[in-house]
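Questions regarding the structure given below will be posed in turn.
Omission of a single protein chain aside, the complex is shown with its protein chains in their original locations.
What follows is chain A.
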Amino acid sequence: MTRYRYPLKSVLGDYLRAAAGLIIALGLLLTGALPWFVAVLFGALTILFGLFALRTVKRQYLEVSLDDQGIATLVRPGDPETSKGRFPSYLAWQELTGMKLRYFGSRRSHKKEGGSGFMQLTLTGRTAGPAGANNRKTTMSFESSLEGFPAIVRRAAEAARKQDINIDATTASNLRPLGIDLNADAGRPRSVSRP
């Protein structure tokens, strides 16, 4: 089993973003009597940056475990050896029902290799609930700043092909730069060379 985490550098960047947004939005909100539309605008921005800060905290302690049977996530604050962890989630590869790989970036980064954009992998599947209960839907989402992101994508793509899951054209297109071609006949996804 291989374990991955978001590197401190990327988490630190997100903390700085959240702090900058909160200081500006909340700071202006607290400056005094604002017209209602300005207050609503900065209120909404404060909530947005607050949510982003919470997500960043969760991401700092997120631990992703990957093996041949499936993928698991756990929020584990503190020492990884002693801490029990919270919010465990598990998805067996044979229960995978959907896979999406999206690229987010400005128009400039869309046209430039190595631009400021990033990729996001979303996996959906069914996880067995408690005895007698129906299977519940599990969704996991990872960004390309996660250590071992290409390995996770590769493993998920392999599982998607084995499960004969429909992969949309956008995902197939985004897989190719990672060297994964879903149209390969069989076996492991084969690499494609860049032009």
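As a working rule, contacts are C-beta pairs under 8 Å (C-beta built on N, C-alpha and C of every residue); 3 or more make two chains touch, one makes a residue touch a chain; residues count from 1.
Rule of thumb we're sticking to: contacts and distances are computed from a predicted model.
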Among "ABC transporter permease", "PepSY domain-containing protein", "Sigma-70 family RNA polymerase sigma factor" or "proton-translocating NAD(P)(+) transhydrogenase", the omitted chain is listed in UniProt as "ABC transporter permease"
Just name the one of A:102, A:126 or A:154 that touches the chain not displayed here.
A:102
Tell me, which residues in chain A touch the chain that this view leaves out?
14, 17-18, 20-21, 24, 28, 31-32, 34-35, 37-38, 45, 48-49, 51-52, 55, 102-107, 110-113, 117-119, 143, 169-170, 173-174, 176-177, 194-195
